[in-house]
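One structure coming up, written as structure tokens, with questions to follow.
The other protein chains are all here in position, but one chain of the complex has been omitted.
On to chain A.
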Amino acid sequence: MIRLDNLTKVFDTPKGAVTAADHISMEVPSGEICILLGPSGCGKTTTLKMINRIIRPTSGKVFINGEDTTSLDTQDLRRNIGYVIQQIGLFPNMTIEENITVVPKLLGWDKARYRERAREMMHMIALEPDAFLKRYPSELSGGQQQRIGVARALAADPPVMLMDEPFGAIDPINRAVIQDEFLKMQQDLKKTIMFVSHDIDEAIKMGDRIAIFRAGKLVQYSEPDELLAAPKNDFVESFLGEDRALKRLNLVKVRDLASEEIGLVRPDDTLDTALQRIESYGYVNSIVMVNHKRQPVGIITAAVARTTQGHCRDHYQSVPVVVSLDDDLRKVASLMFAHDMTWVPCVDDDGRIVGQVTQRAITHHLGSRYRAHSKEDDGAALGEASPSSATKE
């Protein structure tokens, strides 16, 4: 757990005092990723660097697992905090192996143990140990270097990690890959992580919590869905963008709003039955046909059911579009648009149909949170500028 208590940094510059971080108080529970997000110069890096005392706080305290870090030896503190700097910062005079094992060596691990650890780390970041350990940083691509930077920070297995735009220097495609790999690692490692970003999509994807900064102040600290649903003020709202409702789709899983109620037909049902069900369930185009295990085998279209007589088994078409319970709503919405559907069936791990997600359920879910929010402080909401006028400023 990381807790910041009124952490403040004032830089003395020739032009006067600059308050880079202004009484920041927040808490990151153990095992969670907290994203520090905000426009350039708002104090994210300063806040992060005060945690491992690269920058000395002007006032305020940092607690790690309940312990006041001012009482700890600075070098010990840093060796127990993984630190990924924005500029990667691999030591060019050391091999990849030496770079990765630098903290274990400082901590006095024996040679066999830290060499073994280097190989372990390489597997974790999906780079071939034999091919890379003896190379030098200048012989690696930017993306590979960035992974080594993460490996170096993780090598001594510190409980806490600080990461300053760790994936900033990578092209969007590789960034998405590394983000996914990192999230997968985090599921096992359960580190407590402070992560600086100025990319909202990255924040929503990676963060268990997001802290929005503005001019040295912490403006809002919420879970991503809460943040998108209920931005605290105009600044947060305009910073998140006008498509924040769509961004929320990433965060909601099919599991969260699937309804068990779904109309299906069996191969033995007649096309008449199929047509009745299409109408009674309000499906405009088609209905799914399942086998005896409730696995989808095809669809009966309304057009066929209306014009033809006979059994479903003789008249079904193509395998229907289905989504799994762990898919996010963004994928669902995308499929709905692509296939002109107002609903999609969802399946469990065995491919059995367990329910459906409808377009109405999605819009209702997104809308309900907004309504709940605007009711809470409707007086203030009326007085505030609308999002469109806020962005014009």
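We take it that contacts are C-beta pairs under 8 Å (C-beta built on N, C-alpha and C of every residue); 3 or more make two chains touch, one makes a residue touch a chain; residues count from 1.
Here, contacts and distances are computed from a predicted model.
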| item | value |
| --- | --- |
| Protein name as given in UniProt for the chain not displayed, "Protocatechuate 3,4-dioxygenase subunit beta", "Acyl-CoA dehydrogenase family protein", "Osmoprotectant transport system permease protein" or "propane 2-monooxygenase" | "Osmoprotectant transport system permease protein" |
| Given A:76, A:242 or A:272, the one touching the chain that is not displayed | A:76 |
| Per the touch definition above, residue among A:2, A:42 or A:102 touching the missing chain | A:102 |
| Which of A:1, A:18 or A:94 contacts the chain that the document leaves out | A:94 |
| On chain A, residues whose C-beta touches the chain left out of the figure | 52, 54, 75-79, 83, 85-95, 102-103, 106, 136-139, 152 |
